[in-house]
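Omission of a single protein chain aside, the complex is shown with its protein chains in their original locations.
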Amino acid sequence: MLKECKNGERFEGTVLVNEWKEVPFRQKPGAFLTLTCQDRSGVMQGKMWEFPPQVLNWLKEEYDIFYIRGAVSEYRGTLDLTIEEICLIPKEEIDLTALLPSSPISENELENRLQTLLDKVSNPELKSLLKQFLDHPQWGRAYRQAPAAVKVHQAYLRGLWEHSVRVAELAQGIAGHFPSIDQDLIITGALLHDVGKMGEYSYDRGIKFTTEGRLLGHIILGLELIVGEISKILEFPQELRYKLLHIISSHHGKYEWQSPKRPKIMEALVIHHADVMDAELYQFEQARNDYPDNEWSPYIPSMERFLFLK
Amino acid sequence: MLKECKNGERFEGTVLVNEWKEVPFRQKPGAFLTLTCQDRSGVMQGKMWEFPPQVLNWLKEEYDIFYIRGAVSEYRGTLDLTIEEICLIPKEEIDLTALLPSSPISENELENRLQTLLDKVSNPELKSLLKQFLDHPQWGRAYRQAPAAVKVHQAYLRGLWEHSVRVAELAQGIAGHFPSIDQDLIITGALLHDVGKMGEYSYDRGIKFTTEGRLLGHIILGLELIVGEISKILEFPQELRYKLLHIISSHHGKYEWQSPKRPKIMEALVIHHADVMDAELYQFEQARNDYPDNEWSPYIPSMERFLFLK
Amino acid sequence: MLKECKNGERFEGTVLVNEWKEVPFRQKPGAFLTLTCQDRSGVMQGKMWEFPPQVLNWLKEEYDIFYIRGAVSEYRGTLDLTIEEICLIPKEEIDLTALLPSSPISENELENRLQTLLDKVSNPELKSLLKQFLDHPQWGRAYRQAPAAVKVHQAYLRGLWEHSVRVAELAQGIAGHFPSIDQDLIITGALLHDVGKMGEYSYDRGIKFTTEGRLLGHIILGLELIVGEISKILEFPQELRYKLLHIISSHHGKYEWQSPKRPKIMEALVIHHADVMDAELYQFEQARNDYPDNEWSPYIPSMERFLFLK
Amino acid sequence: MLKECKNGERFEGTVLVNEWKEVPFRQKPGAFLTLTCQDRSGVMQGKMWEFPPQVLNWLKEEYDIFYIRGAVSEYRGTLDLTIEEICLIPKEEIDLTALLPSSPISENELENRLQTLLDKVSNPELKSLLKQFLDHPQWGRAYRQAPAAVKVHQAYLRGLWEHSVRVAELAQGIAGHFPSIDQDLIITGALLHDVGKMGEYSYDRGIKFTTEGRLLGHIILGLELIVGEISKILEFPQELRYKLLHIISSHHGKYEWQSPKRPKIMEALVIHHADVMDAELYQFEQARNDYPDNEWSPYIPSMERFLFLK
Amino acid sequence: MLKECKNGERFEGTVLVNEWKEVPFRQKPGAFLTLTCQDRSGVMQGKMWEFPPQVLNWLKEEYDIFYIRGAVSEYRGTLDLTIEEICLIPKEEIDLTALLPSSPISENELENRLQTLLDKVSNPELKSLLKQFLDHPQWGRAYRQAPAAVKVHQAYLRGLWEHSVRVAELAQGIAGHFPSIDQDLIITGALLHDVGKMGEYSYDRGIKFTTEGRLLGHIILGLELIVGEISKILEFPQELRYKLLHIISSHHGKYEWQSPKRPKIMEALVIHHADVMDAELYQFEQARNDYPDNEWSPYIPSMERFLFLK
Partner (left out) sequence: MLKECKNGERFEGTVLVNEWKEVPFRQKPGAFLTLTCQDRSGVMQGKMWEFPPQVLNWLKEEYDIFYIRGAVSEYRGTLDLTIEEICLIPKEEIDLTALLPSSPISENELENRLQTLLDKVSNPELKSLLKQFLDHPQWGRAYRQAPAAVKVHQAYLRGLWEHSVRVAELAQGIAGHFPSIDQDLIITGALLHDVGKMGEYSYDRGIKFTTEGRLLGHIILGLELIVGEISKILEFPQELRYKLLHIISSHHGKYEWQSPKRPKIMEALVIHHADVMDAELYQFEQARNDYPDNEWSPYIPSMERFLFLK
């Protein structure tokens, strides 16, 4: 793993090249390559002082997963990789989880926490819907693999799953203080509120927006998916259906945040707050990890403020 | 028709009672009824000085279509109806178009203008979609009957149809100046951009929001409907599908106006402007009709300004 | 109690007169009085057709608590009080809790729930601060009596206490999902976030804003109070003090909502969300109580929307 | 022309130097010059490794049009000019159209399209005004030469003319759907709405804001100009004058976009939309030209979004 | 004067009728008139129980200045006028200052204060411009008579003059603390910043917006007027001209307040603040006059707050 290498050591392994540039030498003709290399442990800047023309072609054709060999050295206090050899990896040999970061919470734990939540749902139609969705060969797998964001919060594999479970747990705890809230709808709505993100991001290389993600967004993609799933369940009650779709439509809470509706039922209001809190508190925790010795984080654009980390 | 009655004449006919109140007499016990009566020609205030208790029960049970008899008299410069007799109409005898106002443009003319637009669409999938939708036993009928708004613009029967045709004509004209715009997509998007209004409003009595209209809004209801229709067409191209759904999603143009996306393709941008212009210019024309002698309209809340009518 | 009287019954008791008007008769000289009467059970419109001149003087001098006698009769479907006799009540005989509504949660229950929360606080300085504040002869009593708002949410006696306990319970539950949050600070901050409302509202008659409330607001009044209380505690840690004051300063969450700071610590963020959720969900519950048969609430200005009540 | 040169070729010609910097060598004393060179075909970065001191003086005195000689070579995949010789061009020999880009639409075509529009105007005062303005020795020439913007849309010579004609054509087409709109006023207003840009930008070198442009803006400069022109026409009707001035004042449509008034007549509303659409659709077309192979444009700040280019 | 009449007295005099309504009797046929009567001392509600048909015609033809006779009586604690006789006043006999309120500051005092300001201006072109404007037969008179607003601040005759002098005095005092500010430009700009209000309001009856006021607003009307006046002065320096026009354009300070430019010179910034302060502090003084015994004003919509009056 890249992050385990120390100054003076050698590295061999598979990396994802996120960005690259051909940089001309300043005082002689020709150019060298800079390559931003990533595996699941993190990111390291690489340089390749000499390279066969073939490499440039690969990069221009948007190949981005390579096997590389090189030496690690310190430079400005950070480590840097001088790449000596680089070769292409056949598509069928690529293992995504080796290249992208994943949730710090294991699959096992997430599955257990998800199961605990499911066990609490007693409404038969919601139970069916959840089961059908989570056992769906395509959705069930993607739901457990997709990231929750391109950046900002849980931008890693299993991020959507982690975020959904956390929001459901939070929302369910909050709802416990209000007897008139429907807990089954809370859990179902929370687990499904972001399913459109499976289509909004692609993550077979780095995490990126898809065309349908940009044209429609995860709220509409999620609605479309859930409308389709509900249609397979006989006699799903009309009002329950509207409420569940309303939760998805309104979970961003404000028009300016691209929610076409604002919460008009208690369950939607609670899920909206749980969603915002999970995303924002995640950023506090992240800032504490990233700057363990700081009193204050740098300016966090997504929260428009500095965070106090003590 | 109510609007044809003059001071001193008698009225007999079917009306929709929009609002009612039981008003106590000021200097004696008891109360009289005020009833806001409407037929397709307009609205008139009615009073019923004496009434059998049965009438109050009908009104409390939300019956609102009655056959009435009474006398018209002038009062404060406006006409007023003194109701002498009132009786309930069986549901099966109700003719909606006699009670609600309709578009000033006839069905015939709208059908012709619609056909002219359809004839210009050559893309086979869009052609199929339009045909399938407009010939659909339920949608085809509702599309030609629903209003375009609860108030503000084209708030009458056939309003959606009228608005859709006008927006399509406008958008097509605009698009004609830009060769890279896809005219087929313009016409299809414009004709279908507001179809969710069929579910957002009910209009079997006055025009009102439905529960699903308030919980989801016409953008999402329209997307759901079109997603369903497209799914019946074999090999509808994926990109074309996203573009059409994007047009519906973004036709309000701004997040604050409840569009979850802003126009990112030329066709969506043109349809957004055509939609706004048709709605706003309608209000100018309406103000001129309502205040034929005024230089200035009263303050128009939906446009946040006074309009100059000369 | 006013709300217990039925059509045709007589009423005798103490009321608070919220508003009054002298209304001239329409067709004869002279005037009658309308008086909006309130006791803790609710509000009833009163009329006094004849009255000694003394009554007008009392009202003009802003006396507003009276002993009245009269008859209840139905009028437009609502009950109405014809007042026959009215007399002033000496200040020392006034019992506020008979005149203003109170929280539906009993003092006993609130005290128990408060105690449960206090028992969880182990930080010695925060424990001291809470004890000192809640046992303070003036603050302790006012905290348990003040309303939480002039209108909108918990606008009744014990409303501040009820709201504070609920926010503390909610916030503590939420914080339980985030190990790095300081639960002692959460409970203390939540219980004290609104203490400035004791000075922002007066409630010896109806609930009204005070001059200091309007000039400074409950955030600043609360900060001032807590700064004073902390100063009595030896060696209260500086950083803890800033954090607690920051929680109070930022609990409205946004500048536009009159918070001079936005949450920059996790505890402040959680308390902000708990505060908003308690106030907003209260309004859902209130709307359900007020309109038990409605599908939809009327437009709720404080939430800028209609609420779905099914 | 700069854009026609290929790797390894030599260049000789006149260029406008938009920006320049003296860059110190990193490992030896002294400095070289970087010069951003432009002719009407486009922009190329130049470097001058050695230069007589005179060149620095010229640049510091803000001379910016030079005759240069040098060699073109590839560098980071883009072409780059190594300048060997540079000399000043006398003012009288400068040909602006060789240095700045121009509208892709020829003068001939624009003049024809303008004439077609003028022929449709029958109102005698508007006809006089247009003729007088377009034949004015100073305005007529400047109108046909000025750019429409500093950047964003039609930021090239003849841009104002092109934009005005396009807006007039668009607005006229839209107005054709609304019988109560005055077509003469539409054409006149559209052709004149932006005339203040002749004073807002200078374009004798690159396109820049003038002092009066920054202090007053093109709306006010345009109003001033048209007020002056109208004053030369006998008995120009007062109401028509107000309407035309209102169109100019309100054509940005919103206060935040620096329009002191919002459209209050139909003609102003249509011209506002036509203006926005022409500017925005231009950016779509521009993005397609600039990124012919992309699915998505980069982020477009003036539109605050990414554009889909397929 | 209306405000001098007491209960039981009779009134005879000329009034402006601002509003009128024909109100049907509740329990008999026929109707009476209510007339809102105003002279410069204030406003009083009038009623006319019987009236010749001619009166209704006058009112419908928008005559609004009458000679009336009647009796004053108290009613709901306010005085009320029972009109017995009403007749039309020939146009040539109308004296506007008897009917509309005027500035509490006398003409003499305003003229003196204006003269003091003028004496401080030494720049020859600005001096000429002020003299030419203030001595202009039409502008000089209108400037000294027009109101400063329709409501909100100085909404009375001589209000523009009073406001202009006060803003000039304020701005000049502020500018005195900043040596680089041009005092001549401050005084000229302050005296002329609102001259467009002469055309924005009509005040031959009550104070109302004109058509040109609504279509163009006082900033543009003022610019037009000053552009015209400057054009009569030989060799008025170009830069000074732009600065003065910029002051007028930017004096509202923000786009949302309909300023097409924001202050970019010190003089414009000072005049903007002086203008806002004069208008806002006027409202404090007005509220103190209107509610001499109150601690707090009612809610003041134009300032969006309650004012503390102690």
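All chains are identified by letter, namely A, B, C, D and E, in their written order; residue positions are counted from 1 within each chain.
Just so it is clear, a contact is a pair of C-beta atoms (placed from the backbone, for glycine too) under 8 Å apart; a residue touches a chain by one contact, two chains touch by 3 or more.
Predicted model only: the values in this text are computed from it and were never measured.
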Touched by the hidden chain, restricted to displayed chains: A, C, D, E
Residue of C:Asn7, C:Asn57 or C:Thr211 in touch with the missing chain, whole complex considered: C:Thr211
From D:Ile68, D:Leu160, D:Ala190 or D:Leu215, residue that would touch the chain that is not displayed: D:Leu215
Residues belonging to subunit A that touch the chain removed from view: 26-27, 75-77, 295-296, 306, 308
Those residues of subunit C which, in the complete complex, touch the missing chain: 211-212, 214-217, 219-220, 223-224, 227, 239, 242-243, 245-246, 249, 255-261, 264-265
For subunit E, residues in touch with the removed chain: 166, 169-170, 173-174, 176-178, 180, 239, 243, 246, 262, 264-266, 269-270, 273, 276-277, 280-281, 284-285, 288, 304-308, 310
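Rule of thumb we're sticking to: only the chains that are shown with their structure count from here on.
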Magnitude of the superposing rotation for subunit B and subunit C (Cα, nearest 5°): 120
Same-interface partner of C-E, chosen from the options B-C, A-C or B-D, over half of the pairs matching: B-C
Where subunit D and subunit E are represented by their mean Cα positions, the distance between them in whole Å: 43
Residues of subunit D engaged with two or more neighbouring chains: 239, 243, 246, 264-265, 306, 308
Topology of the chain contact graph, where touching chains are joined (line, ring, star, complete, other): other
Each pair of chains that touches, named by its two labels: A-B, A-C, A-D, B-C, B-D, B-E, C-E, D-E
